[in-house]
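For reference, the structure is listed below as structure tokens.
A single protein chain has been omitted from the complex, and every remaining protein chain is retained in its original position.
The block that comes next holds chain A.
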Amino acid sequence: LPLKGGLRSQVSAALKEGRVTPTELCQRCLALIKSTKFLNAYITVAEETALKQAEESEERYKKGQPLGILDGIPIAVKDNFNTTGIETTCASNMLKGYISPYNATVVQKLLDQGAVLLGKTNLDEFAMGSGSTDGVFGPVRNPWSYSKQYKKKSVPKSRSESEESNWVITGGSSGGSAAAVSSFTCFAALGSDTGGSTRNPAAHCGVVGLKPTYGLISRHGLIPLVNSMDVPGILTRCVDDAAVLLGSLAGHDPKDSTTIQDDFMPFELPNLTDVSKLSIGIPKEYHAPGLSSEILSLWSKAADLFKNAGAKVVEVSLPHTRYSIVCYHVLCTAEVASNMARFDGLEYGHRSDMKESTEIMYAATRREGFNDVVRGRILSGNYFLLKQNYEKYFVKAQKVRRLIANDFVKVFRSGVDILLTPTTLSDAAPYMEFIQEDNRTRSAQDDILTQAANMAGLPAINVPTALSKRGLPVGLQFIGRSFQEKQLLTVAKWFEKQVQFPMIQLEEVKRHDSGVFQHQKFFSFS
């Protein structure tokens, strides 16, 4: 039972009272990871160290001295965060075998509070992608593919084909983390969010995905993609848990000069009952081309929910929305071109055997180490940064970024407290369908509703809302004012309570290996 509880309200109490021990929790999660291996959510499982951490936690509970709510709680971390002694690959050949010599600040903070690090989760290579399908360890499967809810609604082509060809993607790039939380193998997971990489898979996997305000949580140790937009993301099963994680991670880090210096006060979320003082903005431009009628309808119902509860709901305009994806494309590739320059084989990571010259070695290393998506972005970024293009593209994009950020400032100044938008254009696509289009096209399509928040540095959260007619999760997004996470999460929590999103009903699964029928071990949930 504790496997499904809220951290503050249920799990922490159960641990304190000894109804469950940290080692039990850890062992159950590890067993579940093994039995859900086909999801491919984890790249590395740190079984030994996790059990050791659980034992140490147990000692603390026995003495009545737990470090806090997170003591003994199993968590997973996206594989683009450095973790001492544990391989950090970014799902790339470039970093296969790279054992981090240090912990990312956020990882260190979690460990300092007694959290149990179960392992590193799968992602798109170097966090570039919106499907978690483009890493060298293969794609992540959405646990909902194996749910009663999805199976009920899907038309099986034939019994043998159904699971293997029907499974849906997790979204990305933090798909492994989202799948891990969604399938109960951990209580919370860290992701990263540069253009929506935490919120997108959260929406598809039916979990809460929080993108904090840029500058609130340290990026030290998060292998950077876009320094001016990256943030560590938090994935949990309920909004309260996201607040707990936020409380333990936020705050100034002297090792990250882009973190603000203001003191951060961790908070508990009030149980909001009166929303009459709230003003919810509905940005009309988020009715984007390609938005499914189902999600449009859910969005509208959500707006009505607030209205009927007494909140002020107004349509607002963010006029530059449709250019934000273009702007993002230029700024992202430019910063990526710069950030990926560090991978040259000399100090860490893959190194080519070619050794005629440094340049030849660098070129060969990068040729061998990066996939097409990464190489494509590096080359595009370098193009936009060429002397003849710098003003036209890079500086131009920076100007457009200001326009986009200003759109939000204007709307929030007009009295709106929170914006309500869809998170994704549709529910999760089947993998076979998703891979029909290339990564860049998919990213451009899927990031459209999420990345403006990264451009403006604003906090945003996906709250699972309802199941689609295919039986898959659909989430809605709330965007808040800078550093007003408490207000954002309070509203999100109220909404979560109203919608009562259903729990995933994972079934026994029969696995068929290519051509040869094999019945694998099942897992079951009480």
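Following the convention adopted for this analysis, a residue touches a chain if its C-beta (ideal position, glycine included) is under 8 Å from a C-beta of that chain, and two chains touch if they have at least 3 such contacts; residues count from 1.
Throughout what follows, contacts and distances are computed from a predicted model.
Within the choices "Myotubularin related protein 7a", "Globin domain-containing protein", "Ribitol-5-phosphate transferase" or "GATC amidotransferase", the name that UniProt assigns to the complex's undisplayed chain is "GATC amidotransferase". Only one residue from A:G349, A:P422 or A:P473 touches the chain missing from this view: A:G349.
The chain not shown here is touched by just one of A:Q27, A:S228, A:S292 or A:Q487, and that residue is A:S228. Residue A:G457 is the one among A:G5, A:P143, A:G251 or A:G457 that touches the chain missing from this view. Annotation: of A:G6, A:G68, A:G376 or A:P430, A:G376 touches the absent chain (contact as defined above).
Residue-level contact of chain A with the missing chain is found at 98-99, 101-102, 214-215, 228, 254, 257-261, 320, 323, 326-327, 329-330, 333, 337, 344-349, 351, 355-363, 366-367, 370, 372, 375-376, 378-380, 382-384, 386, 392-393, 395-403, 405, 438, 440, 444, 455-457, 482.
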